[in-house]
Each structure stands twice: as structure tokens, then as C-alpha cells.
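Note that this complex is displayed minus one protein chain, with the remaining chains in position.
The chains carry the letters A, B and C, assigned in the order they are written, with residues numbered from 1 in each.
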Amino acid sequence: MNGAADVGGMMGFGAISHPADEPNFHHDWERRAFAVTLAMGATASWTLDESRFARETLPPAVYYSSSYYQIWEKALEKLMLERGLLTGRELATGIVESRKPVARTLAAEDVDKVLARGAPTERASGASARFKLGDKVRAKNMHPFTHTRLPRYLRGHVGEIVHVHGVHVFPDSNAHGKGEDPQWLYAVRFSARELWGKDRPAGDTVSADCWEPYLETV
Amino acid sequence: MNGAADVGGMMGFGAISHPADEPNFHHDWERRAFAVTLAMGATASWTLDESRFARETLPPAVYYSSSYYQIWEKALEKLMLERGLLTGRELATGIVESRKPVARTLAAEDVDKVLARGAPTERASGASARFKLGDKVRAKNMHPFTHTRLPRYLRGHVGEIVHVHGVHVFPDSNAHGKGEDPQWLYAVRFSARELWGKDRPAGDTVSADCWEPYLETV
Amino acid sequence: MAHSAEDDHHHHHENSELPETDLRVRTLESLLVEKGYVEPAALDRLIETYETKIGPRNGARVVAKAWSDAAYHDWLMEDATAAIASLGYTGRQGEHMMAVENTSNVHNMVVCTLCSCYPWSVLGLPPTWYKSPAYRSRAVIDPRGVLAEFGLDIPETTEVRVWDSTAEIRYLVIPRRPQGTDGLNEETLADLVTRDSMIGTGLPLLPGTIS
Partner (left out) sequence: MAHSAEDDHHHHHENSELPETDLRVRTLESLLVEKGYVEPAALDRLIETYETKIGPRNGARVVAKAWSDAAYHDWLMEDATAAIASLGYTGRQGEHMMAVENTSNVHNMVVCTLCSCYPWSVLGLPPTWYKSPAYRSRAVIDPRGVLAEFGLDIPETTEVRVWDSTAEIRYLVIPRRPQGTDGLNEETLADLVTRDSMIGTGLPLLPGTIS
């Protein structure tokens, strides 16, 4: 979707505030929001891509006026409300009224193991790759209302395959309960002039990782 | 600029609330903000295009969480602060400390005449038009950090000239104190499929008014 | 997609600022009056004009005349600025007009994606929804979805033509004359022409549906 999260090339956000020694968390609630989000992720109640869609569908007024952990927290509420794991009244009162089960919970003694394992998205490849290193490809001009990881600023533009990453879970499918549908994934390099016009520096480039269904031959 | 105001094709704003019988103004401050903005516009302290730039440079968090007259009011403050017609302290205290003159003020008895006259932007044409009815043109892929009236969603796309509007003040120049620099203006029609991809209805189109410097031959 | 939680949040945001905005606007106005930049009677006159004088009745008369008078219709389609000015509707936010006409095959719809450009001289001030990011963002990418929300189901065989008012040209949609209106005079026809039908998000009323 062309949501608030898709900010590449947008203007008006001002200077970048980058203090030298910043703690990981600025408030205790950030620690808790972070940990609760990870722990709920471990219950397998939604996929990574579903959680990204929950964040990017926050209305722009909310998204841009929220700090990042506020975005996480709001999306977490939304995911749980959607799945009936939480009710609005429970959130309002703090009193538990339902206990719909989750598939699993993360135990303290499993944290290290679970983090070390992570969640690899590479899958065994079935079909052979349509593109190879050095191929020129065009990012499709597509505007789905559903989740996609092809940013708006790349659409319609021609780049070159600079790396073949293997076959990975396809977010456009996995974000909507339609399965992993793994697809070939490529790093595609675009010249800054192709993306932003002729007054950009000649040699500069932007690369992005694009699944095969995002690309077409030129 | 690719600012918050340039929302064509963006998603996530939700349903359109359209009550049947809505007053022109919902609060008395909206009436006042409206009138003050028009009256200050009549002092000729800035151009229409400068006022649009003041609005579109509001940070996205502010722009999207403000109602339309709040946007007008915030931009009006900004325009006046930038020009030294108002100071932050005056706004905070409500006490006048400076009286930098303005070119003219709008008298009550002139309101009808001034509104009836409006502010036409058509100018005598010098150069002949580069494009004619039926020409295929491409909207340039340009991303200036300054004011432009070529929306992002049109850039890079091919359309057809469907009307020649004459020569009009060029906002990209006039928004930045660089004069009116009048340019030929055209209505350009783009097919929905060209703009948004192949799953759009075949016959649907979007037309926009584009100044000649926005366009290139295909 | 459920919007209620976020909408609440948004409204909370906006409304929490309102008392602050009210105070700010009153402060600003009094400063500008005291500085001599604005004249209070001029402010009142501006508000009065758009609250009582300039509104969609102007546009409705243009449309009714175009429905009734073939020569006027042709002039309007050829030079809308002059044809509309001939009825006395001129000036601010209507300096340069273009009329776009609905037919059995074409439905027109107007938006300003970049701000809120709107033909004040014939329609008055724009409604809140016209200025909302929701309308502005969706009108160009999903006009049929927007029209459906407004209750208009446009047949697949009808082309939807969206006009994005990116310059100082202002667009007036000339809706199709409803059936069963033969012989009605211009004033009666004008009663059928709604504001939304001249933006393209509505249709004219049918005779008999108004008192």
C-alpha cells in the first residue's frame, strides 16, 4: 500500500536529530513496549509481514506524530484486537475478560535460543530465477491496496540486478494470510538520476531488495 | 517539493466523512482564520504561490493532524514571522511590539470589488506554445526541494494534451520571489492504467494542468 | 480495514488542539487589527459574503441555463469563464473556468490533490470533505471507490474522468439533465442541481423529490 510508512523521497521532515550518546530506550515504557512486542511475536499469532501491515495502515496523522515504539504499541493493540486476543474494554479497564489461547508462549529460559535462531526467510528454491546478475529490470508501476515492500519511489524505474539473494518468503502474500509463496529476491541498483532526475550526482545509486514479482524485463 | 500536501494516490486516510448539511464554518475561529488569511493576502505581502509553499512545508505530523483552517492559520503565522510582520513574542503575549508597514490594506468598502476582480493568472503570451492538442507528452521525473505543482503521482508518466489554457504565472518561480515567469499551461490527460497499473478500469483517466516546463516530448 | 480506533485517536489529536487554536486565532486577529494590517469590518464583510452571497446556487443557475439554452451550453463548453461571467459570477477562485460535461459515456469528477482548489465563484467555499486528505488522496487512484461511498454506482462502460485542479483553472461539472424535466423553467431546474453534482460526487435531484 502507499501508506504513511513509505517515506522514501518525501520532504518536510526537517533536520535529522542525532545526539551522540543515546540510550537504547528513552523511557521505561519503551523497554516494555519493545519486549511485549517481541514476546507477542513469539506466540505466532501473526507473521512479521502482518505486523508490518498493521503499522503501515496507521493513519498518517497517527504514524507521523508517534515515536517508533508508540507505533509498535499501537500496531500491537490493533493486531490483538483484530484477532480477538484483547478487547477494547479490557484495554480501557485493565481487567481481563477473555482468555483466547495462543499457539505458544516464550519462556525466559528459551529467550537466548529463540533470538539466536531468529526467523530466516530463505526457502528451498523450486523454480529457477528469471533474472541474473547484470540484467536490466524495471520495477513495476503497481499500487496495491495491500502490503508490498516495493517502495513508491522505485516504481516504474529501471535498474540492474547486482545480487541474487535466493528464494525468500513473499511479504505481499504472507501479510494477508495467503501463505509464504516464496519468490526469488534480488538486490537491484538504480542510478540516482533515474530515480530523482538529472540534477543528481552522476555516479550515485540506490539499491533495494526486490522480489521477482516486482520486476519486469525492460 | 514532495511535501505532506502532495497526497494523490497515498493510502491510509480512511473513509471520507461527508455529512449532508454541513455549515461553511464549524467554529467561530474558522470564520476568523478564513477572513484574516484573505485580508492578509490582500496586503500583497506574499504571493499565492508563496502561501501554498508555506502550507506544504508544514511537517507531515502537523499537516495531517491539523484541520484545513488550522493549516491556513499555521501557514499564515509562518508567512508573517518570516517577513518580520509578526514576532513570536507578540504571538505569545498578544502585545504589539512592532509595526512594519504593509503595502496596502483591504477596506470593507473594497471587499466586493476585490473579490469580484480576483487575481487572474493568465498573461500575454510571448513565446509560442511548444505543444498542441493531441500531443503525447511525458511529465518529467523531477523532484525539486522547492515549490512545484506537478504532483508526484504524475511524474514520469505519459499523457495527452487535451486543452491549451494559455500562458499563466509559473508557481515554481513565483513561490520563491523569482517573478511570475509566465509559461504555457496545458490540461494533460493520463490513463488510469498508465498512472496506477494494469488492474485499473480501461477507460478511466486523470487530467491535470501542467505548465510547459513540467513536460517533455515522448 | 477497521478505522474506528485510529479515527478516534485522530479526532482526539485534532480536538485536543481546538481550545488552543481558538485562542491563537483570536490573538492573531487582534494583533493584526492593532497593527493596522486588517480592518475588522473587512473581515466581517468577507465572512458575510461567503456565508450568505456566494454559494452553489450560482453554479446551479449556470447548469440550469446550459440545460435550457443550447447556445448558452455551447458557449459554456467553449469559453466557460465568459459564459459564467455573463451571469455575474466572476472573481476570486473562479478567474479561469472550465466546464466538463457528463454524458451517457462519461462521468467527470473534480479534486485538488495538492491543496483545496475549488470554484468559489460558482460553488462557494469547499466542504470539509473536499479538503480532506482522504478525498484528495483517493479521488485520483480510486475514483469509483470514492463515488460508491457517495452513493454513485458508475457502470463499467462509463469512463470516469478525474480533473486534478493543479493550476488556477477551476472546473465545474455539468451533470446530465434528469429525465422527466421537460418544460421546467430554469429556476425550477436549478433547484435540482446539487453542489455535489457539480463536483461530480453526486447526481442532480429528480423532479418530485424536492418540495
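Descriptive notes on the structure:
As a working rule, contacts are C-beta pairs under 8 Å (C-beta built on N, C-alpha and C of every residue); 3 or more make two chains touch, one makes a residue touch a chain.
In this text, all values refer to a predicted model and were calculated from it rather than measured experimentally.
In the complete assembly, the contact with the undisplayed chain comes from B:57, out of B:57, B:105, B:173 or B:205. In the full complex, the hidden chain is touched by chain A at residues 5-11, 13-18, 22, 24-29, 31-36, 38-40, 43, 52, 55-56, 64-68, 70, 73, 76-77, 85-86, 90-91, 94, 96, 98-99, 102, 105-108, 110-112, 114-122, 149-151, 153, 163, 165, 168-169, 171, 185, 187, 189, 192, 195-196, 201, 203-211.
We take it that only the chains that are shown with their structure count from here on.
Across the assembly, the mean Cα position most removed from that of chain C is the one of A. Central chain (C-alpha centroid nearest the global protein C-alpha centroid): B.
Chain B and chain C, compared by their mean Cα positions, are separated by 17 Å. With centres set at the average Cα position, the gap from chain A to chain B is 33 Å. Rounded to whole angstrom units, the spacing between the C-alpha centres of chain A and chain C is 39. Among the residues of chain B, those in touch with two or more other chains are 9-11, 13-14, 56, 64-65, 195-196.
Multi-chain contact residues, meaning those touching two or more other chains, occur in chain C at positions 1, 3, 6-7, 10, 13-14, 133, 141.
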